[in-house]
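Chains shown are a subset, placed as in the full complex.
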Amino acid sequence: MKIGVITYPGTLDDRDAQRAIRLAGGTPVPLWHADSDIKKVDAVVLPGGFSYGDYLRCGAIAAQAPATQEVVRLAAQGLPVLGICNGFQILVESRLLPGGLIRNEHQHFICRDQRIRVENTSTAWTNLFEQDEEITIPLKNAEGGYIASAETLKMLEAENRVVFRYLDVNPNGSMNDIAGLTNERGNVVGLMPHPEHATEAGFGPDTDIATRSGVDGLKFFQSVLKALVNA
Amino acid sequence: MPKIIVEIMPKQDLLDPPGKAVANALKRSGHNDIVNVRIGKRIELHFDRPITQADLDSAGRVAASFLSNDVIEDVVAITKED
Amino acid sequence: MRKRPTNVDTVSDAIANDKEQPWKELGLKQDEYQEIKTILGRRPTSSELAMYSVMWSEHCSYKSSKIYLRQFGEKVTPAMKKDLMVGMGENAGVVDIGEGLAVTFKVESHNHPSYIEPFQGAATGVGGIVRDILTMGARPIAVMDQLRFGAPSDPDTARVVHGVTSGISFYGNCLGLPNIGGETVFDKVYQGNPLVNALAVGVMKHEDLKLAKASNPGDLVILFGARTGGDGIGGVSVLASETFDSTGPTKRPAVQVGDPFAEKVLIECCLELFYAGVVAGIQDLGGAGISCATSELASNGGKGMKVQLQNVLLRDDSLTPEEILMSESQERMMAIVPTKDLKAFKAIVTKWEVEYSVLGEVIDEDRLYINWGEQEIVNVPPRTVAHDGPVYHRPVEYPKYQDALNANSSKTLLRASAPAELAKQILAIVTSPNQADKSWITAQYDRYVMGNTALSMPDDAGMIRVSEETGLGITLATDANGKYCQLDPYHGAQLALAEAYRNVAVTGAKPKAVTNCLNFGSPENPEVMWQFKEATAGLADACMELGVPVTGGNVSFYNQTGDVAIYPTPVVGVLGVIDNVARRIPSGWQDEGNNIYLLGTTKDELDGSAWAETIHGHLGGKPPVVDLASEKKLADLIHGAAIQGMIEAAHDISEGGLAIAIVEAALRFNVGARIWLDEVLERDNLDLTAALFSESQARVIVSVGREDDVKFQALCEARGVPVLRIGVTDKASGLIEIKDLASFELNEVRKGWASTLPELFG
């Protein structure tokens, strides 16, 4: 299975996303923001980073890129898309997901090992999790506060579209402790924490067993492979 | 230099963490009469020729579609300065 | 649009008429100005004056430190040079780490700008050091930051702390470089002179090594990256006002604004240029901008250059040639590109949307010619600008206060003997700003990006995997103890090296090379110069003894307010190599029932300690005794034991002594321990205060699984490292229990330890 990873100017976690796809058993395909040809990939990851410096609004400039436009078009046809951190911001700016992401409540960039709960396991990227499974993956952002109007929030909750919720601490002031969302169809998922940084033992978050041995993020990428096989 | 000035504010009923932080700091330093602070953007678009009505129209479109995000922000003013 | 200036001071003007020039305002001495006239056989043009004045400044020419820095290159054995691919003098040193890979690393100061504008000062500090690493042909892979702030209680400290940490966070995070460690120290001596040092490290294949030289006549000189603007050139305004008509800008801003996004793009673009093989030489633009890049590239290559300064892409057309020559606009590079490769060069920079312009070409003549349109404004031998600057033998004087300071030992300070009192002291030190949890700062830094971070804060050193195939990795630690250096700069510098060396060793890596950033007061003060002389000698001697070469570094003088200098603060960074990062040793305990050993012996050494400072507000006496032979033995032992997988955790003992080391090892994973000190007290003939808080060197605590008990002790004995079992880990209790002394609830200790910085800085 070929999974594309888009690199924008200022993208940082693209190689990490590619490594995670490889570790899950998929074939990563590097994609370039300026190219609307996304090489017939079976799914796309919009990785983390600071596309265009995150100036103006995070993800706003990247949302205009030819590759993003193509992803928006194909997402409507069911292409699985995962937006991580800056990728989530790009999805929001592209209107593939509702609401907005603003400056963290405490005003600082924050990097921490974050516990979250998986509340929707029917998406393309979460089907291997147990309902309400609690996992730990790194979080690192300065603009991760999720906001939306009261109606939007109500709709998201009613339609079970909140996929991930923060546990223990709400690290950025997100409404309803929202860490990640999906679209109506369940093929597009965006979240602030970074599953790709918890896919290789030795380089992930700490666990009770050993330093940096957490690999809870691996299931995101295995899930999409499974969804693609079943599709 | 001729310029068009676009002013954008966070939506009234949505959170504005930087504004809140500044409001708290002002309160701590005794400015009790300021009940609230909101922080938005002032974007200057510079031209090297006089600005036309067409420029203003086009700036309005850019302001609504790209410079601001209407889910979380409002364009509160578009003015020109010669 | 502001207009491009035409009225410039040309070489023919300079030949035709002598005139008053503002050499003094530009920081030159009378004899230096005379020297320039002698070199040129005429007065300099104002552009030449701009170039010489900035290149001959302390910052660029190292004129006060040069004679001392030489010893880093001289006090070396052939064995130390063996893996050194590039030593002192280049943008950064390069070390062969095997498998065809090389590592380049360097630490640099951005102290003064970070006081004026903390956010931008610190941000551009990170940007600058990263470009130094990139210039060597390497991909930058991590950064670290070494910070010294004033007293936490001072109203100005919060401004600097917030600005500096968010500046480092912003720039480093946006570049996608994991921050893998650093230092944070508070002391009122740094009040008006905070220290902001930043370290960057990069990796490359041997064959990708690049040097900053222009050696082939006909090659093109290309400036690329950000446009040149009027920032960071406050100083040359005197020249601008002289040569420019009255409508022009008068005062340019003295600060620079960094754009990490532009730098990130520049990094990727440069690496692509390197791999394409289209760059014959490259230099980053830092201090002294184009003046530095042109003269150094030409001088290093033993050639000359012809440059058209009007080809420089500007943000502001009104910049004068002098200002363009000196602008310190960030995120720019200068490349030497063979004509035949221009097309390929263009394709790559265009792909990355990076702007460039061809400024001129390399010539086969020992001359740097710079034109402004038709007019010649610079005509100089490049070496005289870049390398043959003044060298000072500044007066040196033993400080008048030194003897009294050394005589004022901590021996007279009251020592507690009641267990409750000692327990209180432990907590006081654990929660003091200098020993407290640094997460408030480090949580603002991305430690995950790139997916190769094997160790970072709060472990003793940072560790990065450089080869995904073999697991080959590097370790980095930096240290400096200004108080020790104030008491004795020679040994203080050695103690900094010893601690960084030990911090690298406890991760299981082999220490390999050294960088340094020497932060001192004014070189015009003979007592400061004495400290500098002592510190450099101490460091060079210790490097020789430990067999680790200095590969590069940086000097920052004038860190003083009025007559009051900072403590001498030589930050020392040690690079280690580990053949597989999977064997790394963390600093905290994790398993149940492991034995805890104290390696090394403890003396009654409390002068300059955290105990003396926190409990008594005292600084005086002599720092702990340096014992490099023992450091080396200890490092070899840990390396040997790590290869056999015997050590579960290792944590070095430094500021705060054994007590703090125990607390830190427990807090790492929230695993407690039962500790007994009777044998230490007896063997080393100590009282409890010394056992808990002495800062004796060459000591480490390690935890070892029971099954390896006999083997480990035998290994220590065989290698002559003193070893004593002082406890066992205890996962379930949630306590640190020190026999006959006190029992600490880990959760309570953590609360105090973790809340200090948030309470101070929000």
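Order of writing sets the labels: A, B and C. Residues in every chain begin at 1.
To be clear about the criterion, contacts are C-beta pairs under 8 Å (C-beta built on N, C-alpha and C of every residue); 3 or more make two chains touch, one makes a residue touch a chain.
The model shown is predicted, which means the values in this text are computed figures rather than measured ones.
Asks: Taking the shown chains as one copy of each kind, please give their copy numbers in the entire complex.
Replies: Expressed as a formula in the displayed labels, the copy numbers read A x1, B x2, C x1.
As a working rule, only the chains that are shown with their structure count from here on.
Asks: Any idea how many Å lie between the Cα centroids of chain B and chain C?
Replies: Comparing mean C-alpha positions, chain C is 40 Å from chain B.
Asks: What whole-number Å value describes the gap between the mean CA coordinates of chain A and chain C?
Replies: Chain A and chain C have C-alpha centres separated by 35 Å.
Asks: Scan chain B for residues touching two or more other chains and write them down.
Replies: none
Asks: Give the residues of chain A that touch two or more other chains, as numbers and ranges in rising order.
Replies: As it turns out, chain A has no residue touching two or more other chains.
Asks: Help me check something: in the complex, which residues belonging to chain A touch chain B?
Replies: 56-57, 60, 64, 92-93, 98-100, 102-107, 145, 147-149, 173, 175
Asks: Could you please specify the touching residues of chain B with respect to chain A in the complex?
Replies: Against chain A, the touching part of chain B is residues 10, 13-18, 21, 66-67, 69, 71-72.
Asks: Under the definition above, what is the set of chain C residues touching chain A in their complex?
Replies: 166, 169-170, 173-176, 259-262, 264-265, 352-353, 442-455, 465, 468, 581-582, 584, 586, 590, 669
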